[in-house]
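A protein chain is absent from this complex, but the other protein chains hold their places.
Now for subunit A:
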Amino acid sequence: MSTQSIPAQPLAARAPGRRRRFGLDLARPSRRHWLGYLLLAPAVLLIALIIVYPLFISLDLSFQNVGIARLDQPRRPFTLANYERLFTSAEFWMACWVTFKLLVIVTGACFVLGLATALLVNNRFRGRSIARLFVALPWAVPEVIAVIIFAWIFDSSFGLMNWLFITLGLTSQTINWFSDPDAAFAVVAITMIWKGYPFVSIMALAGLQSIPEDFYNAAKVDGANAWQRFTNITIPTLMPVLGVTIVLVMLWVFRDFSIIYVLTGGGPLKATQTLSIMTYEQAFGFFKMGYASAVGIVTLVLCVLASLLMVGRRAEAMY
């Protein structure tokens, strides 16, 4: 029917008219990818505006001796003083060390805990959905609320942890968690692990569910025991997912600010001052924005290096 309603018109006469109406005919095979770029453009522009531009500003600032940065003032002369000061300051190396410790401990613990809980709730048992919910719960709690919960738990006079320690007879007097450097570091680490492991767990669970049942059946027939199945099937097939997850967790530890800042503010004795806390302190505590920018830039470089190291080896797709 529809073919009849179109007026009979020579094809050659119709085609050019049509092309004129749509100046940019994106349906043409040779131009099909233009549409993709067109759709990407707003996002790219936005990212350029809110990420790339500030990045260049701070790179620029890090080579100037600036207190409070103002965009309407002329550039100060180029100097490497910020970096010189940075690499000779004990505080910076201390912050690097704290960040590194936190990175290893939190990422490692999140990995183990996340994988273990994922394996647990991947089994079939009564109340599995409830268990999954509980595993994922900390992830849904806003960071600041999580911090307040833990600040109460570790409160020196009426915290749960002190009560527990005393009840169990592990200590005779209350521990002041936030004034002892090691204890404060432990509190920060525990809070970050509690907040961070559900992400690993959720990702690992998604990965686990995409492993075909027949891999395990084949391995069982091949005589692999539960441990061999775990190390030979589960871990290698999960690796692409876990690799990316670890990088994301690492970057989160690198840049996380609110947990440490609200819990300890970087103290005591800078025992929990990571690079991101240091950046904030220098910029908005001491108003040395040039110096703070230098810290930020170094952090960025470290982040990039760390993720390249982790992702690079796993880049090859498996299937």
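We take it that a contact is a pair of C-beta atoms (placed from the backbone, for glycine too) under 8 Å apart; a residue touches a chain by one contact, two chains touch by 3 or more; residues count from 1.
One rule holds for everything that comes next: contacts and distances are computed from a predicted model.
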Per UniProt record, missing subunit out of "ABC transporter", "Alpha-ketoacid dehydrogenase subunit beta", "Multiple sugar transport system ATP-binding protein" or "YtkA-like" is "Multiple sugar transport system ATP-binding protein"
In the whole complex, of A:Leu39, A:Leu168 or A:Val221, the residue touching the missing chain would be A:Val221
Hey, which of A:Ser201, A:Thr237, A:Thr279 or A:Thr299 is the one touching the hidden chain? A:Thr237
Note that subunit A touches the chain not displayed via residues 212, 214-215, 217-225, 228, 232-233, 236-237, 239, 318-319
